[in-house]
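Left out: one protein chain. Kept in place: all the others.
Letters A, B and C mark the chains in the order given here, with residues in each chain numbered from 1 onward.
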Amino acid sequence: MSAENKSTEKISFFARPAVQSILASLLCIVFGLLIGYIALLFINAKGATEAIITIIKNYFTYPTKAAALKYFGNTLVKAAPLLMCALSIQFCYQAGLFNIGAAGQYVAGAGASLFCALKLGLPWYVCLIAAFVAGGIFGVVVGILKAYLNVNEVISGIMLNWIGLYTVNMLLSGVKETASPYTVTLASTNKAAVLPSIGLEKLFSNNKYVTIAIPLAILIAVLLKVILSMTVFGYEIKATGIAKDAAKYSGMKEKRNIILTLFIGGALAGLGAAFLYLTGYEQWSVTQSSVPGMGFNGIAATFLGGLDPIGTIFASYFIQHITSGGSYLDKNIYPSQISDFISAIIIYLCGFVLFFKYFLNSRIRNKKNNAEGGNK
Amino acid sequence: MADNSEYAIEMLGITKRFPGIIANDNVTIQLKKGEIHALLGENGAGKSTLMSVLFGLYQAEEGVIKKDGKEVQINNPNDANDLGIGMVHQHFKLVQCFSVLDNIILGDETVKHGFLQKDVARKKILELSEKYGLKVDPDAKIEDITVGMQQRTEILKMLYRDNEILIFDEPTAVLTPAEIDELMQIMKNLAKEGKSILFISHKLAEIMAVADRCSVLRRGKYIGTVNISETNQEELSRMMIGRDVQLVATKEDKEPGKVILHVENMTVPSKLHHNNAVKNVSFDVREGEIVCIAGIDGNGQTELVYGLSGLENITTGKIELSGKDITHASIRERSTSGMSHIPEDRHKHGLVLDYSLAYNLVLQRYFEPEFSTGAGFLKKNEINKYADKLIDQYDIRSSQGAVTLARSMSGGNQQKAIIAREIDKNPDLLIAVQPTRGLDVGAIEYIHKQLIAQRDSGHAVLLVSLELEEVMSISDRILVMYEGEIVGEFEPKKTTPEELGLYMAGAKRKEVGA
Amino acid sequence: MVLLLQYTLLFASVLILVALGGCFSEHSGVINLGLEGIMVIGALGGALTLKYINPSLPKLLIVLAVLGTSILCGVIYSMLLAFACINFKADQTLVGTALNMLAAAAATVIVKSINIAENPDNVSSTVQYVTSKKALVVNIGKFQFNWFMLVALIALIASYIVLYKTRFGLRLMACGEHPQAADSVGINVYTMRWAGVLISGLLAGIGGIVYITAGVSEWKFENGVAGFGFLALAVMIFGQWKPVNIGLAALLFGFFRALSNVYSGFDFLAALNIPGSVYNMMPYIISLIVLALTSANSRAPKAEGIPYDKGSR
Partner (left out) sequence: GSNNAGTATTSEPAQTTETTEAADATEAPAAEETAAATDMRVAMITDYGDITDQSFNQSTYEACKAFSEANGCDFTYYKPEGDSDAERVAMIDKAVADNYNVIVMPGYAFAGAIKETADMYPDVKFVALDVSEYDLEGDDSDFNNETYANVFSAVYQEELPGYMAGYAAVKMGFTKLGFLGGMAVPAVIRYGYGFVQGADAAAKEVGADVTLNYAYGNQFYGDADITAAMDTWYQGGTEVVFACGGGIFTSAGEAAAKVGGKVIGVDVDQAPTIDGMYEKGMTVTSAMKGLQATVNTLLSAIRDGQWDKFAGKIENLGLVSGDDTSLNYVGLPEDSTVWNDTFSKDDYLKLVADMASGTIKVSNDTSAEKPSAENIKVNFQGNIK
């Protein structure tokens, strides 16, 4: 039968799952940048090195420290919602659900939080709750369709992305500036809806967009890590995800768990939108004709983060970092889409992570086996 | 060696390793022409692996394979096919939504300009099915036909390819007694035709009945080969396990106590057809007795248990557990009210295959205060301690103990884990559905002992089994199910397998009161 | 009326081609979420051919050349999916999503680079094909017939025959249903899955060029194909992975899509005065409702989405 090695045996450094995940993600990044660099070389060999450095440097391209800090803040401001979308996708993925609808749930969250803030004049915490609930409801629709009607969550998610976009456009038409398609600004309409900064802005050269959204997002990531790995709820969610029938057999309410998972997933994405729009960083354009990419980029961050909430914190930051970095490229030479290109390559490479780990493990095992054989 | 070798197939010194395990360790078996050669061994002994090597699904690290005395290379199933080797796999390799015909021709299609010539194939299949008495409907879909017919499809698949060497990997594990008899006959016919057969089974009686010779494996190692005419079941099981095995369970007489499970007029709808799967069934199970539901597969036993355990809603009727009405109770409520359930499908229902053994061992109890805090956190230490206790107590073997992934464990040990979990709950009622299916005699002995221990300590046991031998040996009372109804109630001492067989086949019935 | 018919057929042609592509891939066991991206790359190939081909060549030749390059591009691009998902067992949903993002970015980068190389002042991501595009259509009275409608019809019939009447189809579907069974009878599952994915690349590639030439004579590649690949996936599911049903489903979806654009031509619809957004949501809402009603007994290929591993059983 099976070899009876005790689990107490010391696991080698490279055999640790966390180490492998980090290594794999770093490899994806390196290869992604390398391929991006090659593409840059193709387009224009002369500026390529400088261009790739610009992408990596991001805010360090500013000469003053104050400016760099300010734009470090900006990168963080956008990384927070990205992290939330990534967590949304990840949480659902743990339960065996591919929540491609995060994009639509994000839209719903944006719609609800802005509507509450601008139309109803409610304070920020109510707006946050509204975003949470609205995103959650979009998730629940997917969940109900999945649990009771067996509709594939990827497809229903995609359909709801569009439905959400058009609905939110209609909803927010009521609070747009008269002469533009943008919603009115928070600062001018309802200051109480702007997320508090609790002094954080001071750390980033008075970047007024730096708010509690950033620490909150990180906190939520940690919370999810705890929930998934240490709680009864996490135990149930994961069991439902990997073995629906066994979950049902053991008395877990697997339909309820699917719906609940998607509620939470949706709520996270919804909250992510509120984390951006309630800082005043961006206004919603009611003529928007495509779903914001945040939800889709979340997929990238999730996988780059090794499907781990803590890893995802760093992955979200990294993706945002190179995306922002892309905007400093010399546009006379390189199309700005090059940073999208690099991100997409990195996501594609993330597909090979599983194989990479498998490869690493079999190498480690072979080495061990050889060593043991030698001892005999 | 000469071309007119005595052996159809020789596997010499085969060694096959999997990560962390040597599945076959220098194994040699020789299959004579026209013989039925049985292969015996505990779960995980390496039988399927050895056959997969012969069939080209795996490549052995060491050893040679000879066909008719000539060394051959078998790198994939195509090579095996070309050499006339066919295999009926332990888990059928049939495409559920294809027809019987499509499954048979798959991989060996007759085509004209790339277009399938199904009529040619149909003719050939009907001829074969006539010749060997393998009744099938070529146009029926696999998902609609019985397991027996699926097996006949698998056999036809081999014959259709004119295979000379036929491998049967545990073909009887899923068959009804009548079907087993039929299969035995077919195998004998095939051998008579000159085909050579390798036959894997855990059922010693079957091996004694059909095989000419038997090779035994134990933990990947070759133990020996014996002539069936010169051996008996006891010797075989000793070779296999390395010790004497009690092949028939024994138990003392015991007077049943008060009613634990009371079922009244229960009707359960069917997922497959519009008819009800269980029709108006009533019965009781008492303290200190093992009640067995016997019957041919597909007569509503599965749905009956689903109805009892809450996996499926019942349409009418009433269920009481220890006097408490649980008709509309949730699965969780039933479980906490004293019902344990060893499910029929251990991979689908019984285990979360990608969870550790420890997590699986608390699958029914993780929410209890013993394993989780009021705030909803799991007490991991307690869970691991508890798992270690069960592993020890129930002798569950795995590579890394409590942290082993359930998926990587052998079938027998997976089953042991489920049994440990369900019994350790100390249930008033234990429902066990085919708990010994596919397990070796050692494991079966163990499970039977556990069931009887439950009964002896005054709990009620409801056993669903397709195997008459098991039914006869361990039950106190037998209920026969036919087409969703209970058509007879017997005491094992006052009936015979033959009588039960008639009821199971629907030839006879008597009214049974609850 | 004629317009409604014409655009129904046009949109349906795109959906049929792409959904059939998805159908082949999924029957082989690989979920192809990257159809949208493959469409973009197929469209890119076709558009560039239209741009550079001599418009005075015989029409048939132009149509064939465009078909050829679109197919080539679609097939090559789909290799990225096949390689990662079949040989390296990557998560199919992830890779599909990555391919969608990659296609939009890559197509834009490529077109911009080409445009700038030709004329440093032209920084657009637009490819124009005004004259040569005329080869693709024939006016029959008020109805504008598009050769690709015929291509879609042929693809539909061919798919039906290939899947149900040939050895290839039987083997392909076996790989999507029960790859272990296919393997055990000597079918190379990896090869068949590659075939399935490449065929999906072929069909989606054509779908892409049909989509971007359906209504206009130039295309801006920043805009991708606006979700048509995903709509095609819905069509495929609604069509239960069966060519004939896919054909019907595509007609239904195409009809609503067309209606949302031409409703103003129907007085009674115009009189209802429904906001435009509602018509825009229609195809999506209807897909969702239809899927909700039909998915309960949906029969996706059993093994789709699961990488095949020879070792596992």
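The working rule: a contact is a pair of C-beta atoms (placed from the backbone, for glycine too) under 8 Å apart; a residue touches a chain by one contact, two chains touch by 3 or more.
What you are looking at is a predicted structure, and each value in this text was computed from that prediction instead of being measured.
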### Query
Thinking of the complex as a whole, which visible chains are touched by the chain that is not shown?
A, C
### Message
From the list C:Ala258, C:Met282 or C:Ala300, pick the residue that touches the absent chain.
### Response
C:Ala258
### Task
Taking the full complex into account, find the residue in C:His27, C:Lys112, C:Arg171 or C:Lys242 that is in contact with the omitted chain.
C:Lys112
### Task
For the chain that's not shown, point to the residue among C:Asn188, C:Ser217, C:Gln240 or C:Ser298 touching it.
C:Ser217
### Task
Write down which of C:Asn87, C:Thr126, C:Thr166 or C:Gln240 is the residue touching the left-out chain.
C:Thr126
#### Entry: Where the missing chain touches subunit C, by residue
2-3, 6-7, 10-11, 112, 119, 121-126, 128, 130, 139, 142, 144, 211-212, 214-218, 220, 222-223, 226, 257-258, 260-262, 264-265, 270, 275-277, 280
### Task
Could I get the residues of subunit A that touch the absent chain, sorted low to high?
61-64, 67, 70-71, 74, 77-78, 178-182, 185, 188, 209, 281-283, 285, 287, 289, 323-324, 326-328, 330-332, 336
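To be clear about the criterion, only the chains that are shown with their structure count from here on.
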### Message
So the centre of each chain is just the mean of its C-alpha atoms; given that, what is the distance between subunit A and subunit B in Å?
### Response
45
## Note on the structure
subunit A and subunit C have mean C-alpha positions lying a whole-number Å distance apart equal to 28
### Task
Among the residues of subunit C, pick out those that touch two or more other chains and give their numbers.
none
### Overlap residues in subunit A, where contacts from two or more other chains coincide
none
### Task
Flag every residue of subunit B that touches subunit C in the complex, lowest number first.
55, 57, 76-78, 81, 87, 89, 91, 93-98, 102-103, 105-109, 111, 114-116, 157
### Summary
In their shared complex, subunit B is touched by residues of subunit C numbered 165-168, 170-171, 173-174, 177-178, 180-187, 299, 302, 310, 313
#### Entry: Complex contact set, residues of subunit C against subunit A
33, 80, 84-85, 88-91, 93-95, 97-102, 104-106, 108-109, 112-113, 125, 222, 226-227, 230, 233-234, 237, 275, 277, 280-281, 284-285, 287-288, 291-293, 295-298, 300
